[in-house]
Structure formats: structure tokens, C-alpha cells
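Shown here: the complex without one of its protein chains, the others still in place.
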Amino acid sequence: MSHHAIKAAGATVLAALFATTALAQDGPIRIGVVTPISGTYAGIAQQVTWGLELAAKEVNAAGGIAGRQIELIYEDSEANPAVAVQKAEKLFAVENVDFLTGTVNSGATLAVGQVAERAGKLIATTVSFADSITGDKCSPNVFRVNARAGQQSAALAAWLKQQKPGSKVYYLGPDYEMGRSTVAAFRSNAEAVGAESVGEVFAPLDSKDYSQYFGALRAARPDVLYTSVAGNDTVRLFTQMDEFGVSQNLTILGASGTVTSQNIGAIGDAAEGFITGVGYSTLIDSPENREFVEKFRAANGADPDLYGADSYGLIYAYKAAVEKAGSTDSEAVRMALEGLEWQTPQGVKTIRAGDHQAVQPMYVVQVRGGQFTIADRIAGEDAIGADACERF
Amino acid sequence: MPHVTDYLQFVLAPQMLNGLALGVSVILVALGLTIIFGLLDVINMSHGEYYAIGAFGALALALAGVNYWLLIVLVPVLMVPLGVLVERFLIRRVYHGADRHVSTLLLTFGLALIFEDLLKIIFGPNTHRPENPIRGATEVLGVLIPTYRLFLIAIGAAVIVAVALVVYRTRLGAMVRAAAYDSNMAASLGVRIGWVYSGAFAFGVALAGLAGVLLAPVYSVFPTMGRDFILMAFTVVIVGGMGSIWGVVIAGIALTQVQAIASLIISPVWADPIVFGVMVLVLMFRPQGLFGRLGHA
Partner (left out) sequence: MRDRLEISMQANHGLFAALVTAGLIFGAVASATGDVFYLRLATEALILGGLALSVDILLGFTGLLSLGQALYFGIGAYVSALVLRAAPDFWLAIGAATGAALVAGIVGGLIANRVRGVYFALITFGMAQIVARVVYNTRELGASDGLIGVPVLEIPLGPVSFSADDPLGFFLLTFVIIGLLYGAVAYLLSTPFGRVIVALKANESRVPYLGYSAWAARMAAYVVAALVAGIAGALYPMLRGFVSPELMFFASSGNALIMVVVGGVGTLVGALYGAVVLTVLKSVIGSLTEHHLIVVGGIFIAAILFMPKGLMGLVRPAMMRWLLARAEARAPRSGAVRRTTQ
């Protein structure tokens, strides 16, 4: 066999392997989902998956995006940026996805955002809170459709000003970027409305026992505790505070990921009275939301939380943008997404062109009887904060 | 000096008491680890997963209506066959190779990966929490301490004493210690080494399961929970002296007290590096740990 023949034969074999790629313009629109299906954030990934699936099913049943069906392609990021980056490259290069979402931890969102920028593709996060993603580390190829730490804090601070003016606030956050970013954002918002900060502590992620911080917490004698722990950590923190009687006479505020439908069952009574500023609640009283909650429950046997709702909404944003742009070309879709207004279960959202951050109404939500009841609503413009992105 | 007494009573004392409850928890997990090492010379990297399996077992049985107090006995008993199976069919196969330290460590590391994934497949990724069997708090030195934690300290102490009695004061324990000291000699004296090894491994696994039952109401239950205590437990075992039961007790209490008091002074994010630093220092200057090995001292 000649050299050429070998090369040609090899090329055919590899081409067969590599070639799911060439897609006709009328084939399905492929959306990649790199999400931490295994590891600490698996519960969040489940909500993300449920939200995306539900929206894709609806859109497909209604004729797809500009006549093309949506196909979701999943990869497990193992909550590790190094894995997320490799999987994102695979989705872009081999699966030839048009768009990518699903990243949870901010490290993964930032690293995958850079991959997208270098590949000339777009991504959106529906989960990461860290302000830096649409702030000092913003990228022209990265969008965020969920509320960032600053928006949540602005809503919560507005409530604090009204209900607990001049309180003494203690902060307890997890020691990773999402945790530090939320504490910093709330601290500046709270101090701006006249609250006094009496101490802060950052606990390692996956701490088993928070009782060791209760001494310092008690000694500071706060009236309000702000926390941004999430997932399993919240279950432990809240039940341990309850056990030790620390939560008595203490109003507990937190980030929107602190208590969600995934962990509220495990927290039980200890979640009672918890208040957060969040972009979503199942009790938002609108026909769109009632319909969404009903469909979500029917499909998954569980309530949607903010991650499920924001992920659901993303599919409709992408649909609107592609139809407006008339193609899935990244440049055209970026232009269409900038300034886009679209309907979501939590009301109309707008993507700010200057930093790619979604502007949306924020809700102050309080847990009463195991339910997220709405205590207050803040207009999107009042919560959004300044555009700190300088790259585009 | 009202300030100082206030601080001692309301900050330092509860802090130390909490540290004690945490210390007992760590010791419960570390006991099985040290017995398995002391006797079989196996670094059991899957020990945290037995703890998780015990906790999930308790959760499932509690949902099926089994009384909590019964679980404390039932779950460890149910863990025994698992331990025997793992020892007989996996560990024993590589046990007599040249690098048994390495191969058993690697083998149990592989097992840990599989167990964790299996728990997620069976129970899903989310957190569960069994109902706390003893609610409410008790006043100790003018500070409220959850009654369940006091119970935990008491039962932990009882378990530690019971384990020590079994190992140091019974004929069974004597056989185990003999096998640990010199397995050939013990075998020639009629000790059935194979059963001693299976039994000791299963005993360690059952202790991990017991820790899972006891700690589930405090620390909640989820598939990756096995990673939680394991680093601390390893550190305690190393500092105390691998294989030493009293070493584990003393190191467990000392290290958790250091952590509890340090977290009042420095940022808790440095607690982990400090604990590992202590471990590295002990390994450097006294690798056998503070106390000798099982069967050797």
C-alpha cells in the first residue's frame, strides 16, 4: 500500500470518528451543557438539566427555533474547571454545538468562557453568582441570565433598610469566590443603608461542623446574620445553629443559593424565617409562572428552584435571539442577545448590552411553613447596579 | 474582670465542649481505621465510604420504620458481611504481594470511587437528614448544648472503652494482637489468621458504619460525605500512632481542641493547613506517632 493510500484510509477512518460535525443548516440546533453531574454540585446540575430539558421539549413541540429542533448534549464537568474546559472544547469542536451553558462554579464559568472566546462561540451561565463574571473578568462571549450577587444583595439591603434599620450584621460565607463575592456585595449594600458590620468569618467549603464559629458569632452579638453557604453546607449550618439555639433572636439572611428546593426538605424547621433576595420563587403570582411550576412538577416530581427556572428561561432567550438574528452565527446571536427582552417565568428579563448581565425583577423571599413566600419585590433597574465591565 | 469570665464562660467553654463533641465524632471514624491499619497493615482509603454507607443504611432503614435505637445495633451488624466480603475477595488477593502497602492502598482507593458513585445512583445527589432522636438542649455551665451532642460524647466514650476492652482484655483481642505482632508465630500457635484478618477488617468497617448512624442526625447524609471526616481521621491516626487505640483518642481530642480554639483567633480557612502541618511535622520527627503500634506496645 502506498503512503498515500495509507493516509487516505486512515483519513476515512478518522473522518468517520470525528465527523458528527458537518451539519446542514436545517439540522437540529445543538446546545452543549457542561455541568457538574457528579460531585458536590450534582443537585444544582439536576435542576439545570430539568429546566433546560423542559424548555427544549416545549420549544421543539411548538416547532423548534426557526423551524429547527433543539438538541441538548451533556457533559459532566465534575465541578473541576480543568475537566470543564476539556469537555467544552469537545462540544465546540467535535459536537459542533452552536451554544453552551450549564457551568456552575465560577472558576468553571470563567475558564469555559475563555475557551468560548478563543473558539468564537457563545456561552451563558444560569447559575454562577460571582460578580466578576460580568464585571472585571467579563468576556464578550459570556452572558449571564441569572441574578448576580450584587442584584441579590441590593434587593436584600432594600428590605433590611425598611424592616431592620441600623442592625448589627455578622457575615458567614464559604471560602470560595462565589461565597466571598456574595458577602462582599451584601456587606457594601448593607453598609450603604446604614447597617453596622460586627464581624465576618469564612468557613472552608464542605465544613462538617459550624459550631466552632458560634463562639465568635455569639461574642459579636449581632441582630442579623448574613450567610452565603449553599447545598449540604446550609443543611449543616442551619440545623447546627438551631440545635445550639444560636438562631434565637437572630434574623438570618442569605444568598439565593443558600436555601433551595433541593435542601429545604433536609433543613426542615431550621429554615423557618430565612430571608433571601432572589430572582425566582415558585410563588410568583403570574400566569406564566403558575403554568411553569405545574409543568415542571409534572415532568420531574419536584419544585423548580432558581437554577431550574433560570435554565428554563435561557432556552427562550436563545430562541428569541436566533430568530431575531436569523442564524446561529455567534456574531449575529451576540448582537441579538445584547439588549434582548424576553418573557420568563419570573417576568420580563433584559440583557444589558454593556456587560451581558440580565436585568430582572428581584424578590425578597421568606421561608414560612416550608414555603418560599414573597415578602417584597424590587424593580430590575433598582437592583442591577453599575456596569463594571470594561472589555467591550 | 467580668469580661474575662464572660469570655471564658460564653465563648471559650462552649467552644471547647463543641470541640469535644467533634473530637468524639472524629475518633469514632478513626478507630476502625487504626484497627485495620494496626492489624492488617492496610491504609484503608475507602474507610470514609463505609461511614457513608452506614449513614445511608440508617436513613433507609429509618424510612422503612426501624426504630433509631435499634439502628445503632442493627447497622454495624449489617456492615460486617460487607467487610468480610471486601477482605476475603479483594484485599486478601493482593495482600501477600511484595508491595502490599501500596497495592492495598490503591485497591481501597479504587473501591472508594465505586462506592461513592453507587450511593449516588441509589440515593440521588441531594442531602438527606434523619430526624434527630433527642431534640432540645441542656444547660451546661450556663450555656445551652444540644442534648444529642452530650449523648454523642457519652456513647462515644462508651464505644471507645468497649473497643479497648475487646482489644486489650479478651481472648479474641489477644489473638488479634498476637497476629499483629507476628502472624507466623500466632498461626503456629493455632490462631486462625485468615479469620482474624477478616474479623478485624469487618470490625473496623462496622465501627465506621456505627459512626455513620450516630453522626447522621448531626452532619446530614449525602453521597460524597465519606470525604468529610477521612482527612481528619487519617491525621488523627497518624499523630496518635497508626494502630494505637489510645493514641487515636488522645490525638483526636487534642487536634479538635486545637482547631476549635484556633478558629477563635485565626481565620478558619487556615485550620486545614494547620492540621495537615501538624501531621507532616509528626511524620517527619516521630513517624510512629505519639503512641506505639497495636501489638507492639
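To keep things simple, chains are lettered A and B as they appear, and every chain counts its residues starting from 1.
The rule is short, and it goes like this: contacts are C-beta pairs under 8 Å (C-beta built on N, C-alpha and C of every residue); 3 or more make two chains touch, one makes a residue touch a chain.
All figures in this text were calculated on a predicted structure; none of them were measured in a lab.
Undergrad: What shown chains come into contact with the chain that's not displayed?
TA: Among the chains that are shown, those touched by the missing chain are A, B.
Undergrad: Given the contact definition stated above, which residue among B:L8, B:L63, B:V77 or B:I114 touches the chain not shown here?
TA: Within the whole complex, the residue contacting the unshown chain is B:I114.
Undergrad: From the listed residues A:I29, A:I44, A:V59 or A:L110, report the one that touches the chain absent from this view.
TA: A:L110
Undergrad: Mind pulling the chain A residues that touch the left-out chain?
TA: 7, 10-11, 13-15, 18-19, 37-38, 74-76, 80-82, 85-87, 89-90, 92-94, 105-107, 110-111, 113-115, 118, 130, 132, 137, 175-177, 180, 205
Undergrad: May I ask you to list the residues on chain B that touch the chain which is not drawn?
TA: Where chain B meets the chain not shown: residues 41, 43, 90, 93-94, 97, 99, 101-103, 105-107, 109-114, 116-118, 120-121, 231, 234-235, 238, 242, 269-270, 272-273, 276-277, 279-280, 283-285, 287.
Methods note: only the chains that are shown with their structure count from here on.
Undergrad: Taking the complex as given, what residues does chain B use to touch chain A?
TA: For chain B paired with chain A, touching residues are 7, 10-12, 14-15, 18-19, 21-22, 25, 117, 120, 125-129, 132, 137, 144-146, 148-149, 218-220, 222-225, 227-229, 259-260, 263-264, 267-269, 271-272.
Undergrad: Considering only the defined contacts, which chain A positions touch chain B in the complex?
TA: Listed in rising order, the residues are 38-40, 42-43, 45-46, 175, 201-204, 206-209, 211-216, 218-219, 231-232, 235-236, 239-240, 243-245, 262-263, 266-268.
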